[in-house]
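Note that one protein chain of the assembly has been removed; the remaining protein chains are unaltered in position.
Moving on to chain A:
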Amino acid sequence: MSLKVDRAGMAFTFKGGMLPMTVMELASADPEQIREQLSGKLSQSPAFFQHTPVVLSVEKLDEPHLALERICAVCRTHKLLPVAVRGGADPVKQSAWALGLGWFPPSDGARTRSLEEVPPVEVPATSAPEAAASVASGGRIYRGTVRSGQQVSAPDGDLVVIGAVNAGAEVLAAGSIHVYGALRGRALAGIHGDTDAGIFCRELRAELLSVAGNYKRLEDIDPHLLGSSVQVALRDAQLGITTLD
């Protein structure tokens, strides 16, 4: 999606790009109510709130005037960075511009899906150069052994590793992690706060398991489960490990 204008001596080039972006769909215009909900989320998954850029969508709101400035302030204190506003009437557009935010027209509805639990946020993928194919859902398939010191991540979806994850290696995914081999390293699923994410592996030896910020160290894992084929999921804010066989 890039416009090819590479000429020497140019200070910059314009490029079209598709970036994954979190849309914050507002159901209430009350800054206090937003603050309350954000505080709860922040303690649940602090990893998500890292000056994450968000687009405030006010399409669902039927209010011509918004306390946009206060809403933005609430977001910033919770380490969310509003970059634009989508939808709303003309006064909303004007106040967005006044606040230095961009304005997008309302979406046509077809592409919006609820990202309440899985907000895809841009995270730089520090990946090994080995064969990695992306799958349609924004997930990633990695073939080969993930070795000590390597980090393989799927910032927008599930991660499938066809091979082992060795001790000292780290695998991360916005969604679930599937390891078709031994999991000896660290596995962090739901890094953006998806509490429905899970971890699945053929042979459990993991140094650390984490789903949406809730973690278990090797020491905390029932020794009877070590070596077996398991699934890991959040149940009542607790990591549960059950065998698959």
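The rule is simple: contacts are C-beta pairs under 8 Å (C-beta built on N, C-alpha and C of every residue); 3 or more make two chains touch, one makes a residue touch a chain; residues count from 1.
One rule holds in what follows: contacts and distances are computed from a predicted model.
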{"item": "Choices \"1,2-phenylacetyl-CoA epoxidase subunit A\", \"Septum site-determining protein MinD\", \"Carbohydrate ABC transporter permease\" or \"Pyruvate dehydrogenase\" - which one is the UniProt name of the chain not shown", "value": "\"Septum site-determining protein MinD\""}
{"item": "Selected from A:T77, A:S148 or A:S229 as touching the chain missing from the view", "value": "A:S148"}
{"item": "Of A:L42, A:A67 or A:A167, the residue in touch with the unshown chain", "value": "A:A167"}
{"item": "Missing-partner contacts on chain A, residue numbers", "value": "128-130, 145, 147-150, 163-164, 166-169, 182, 184"}
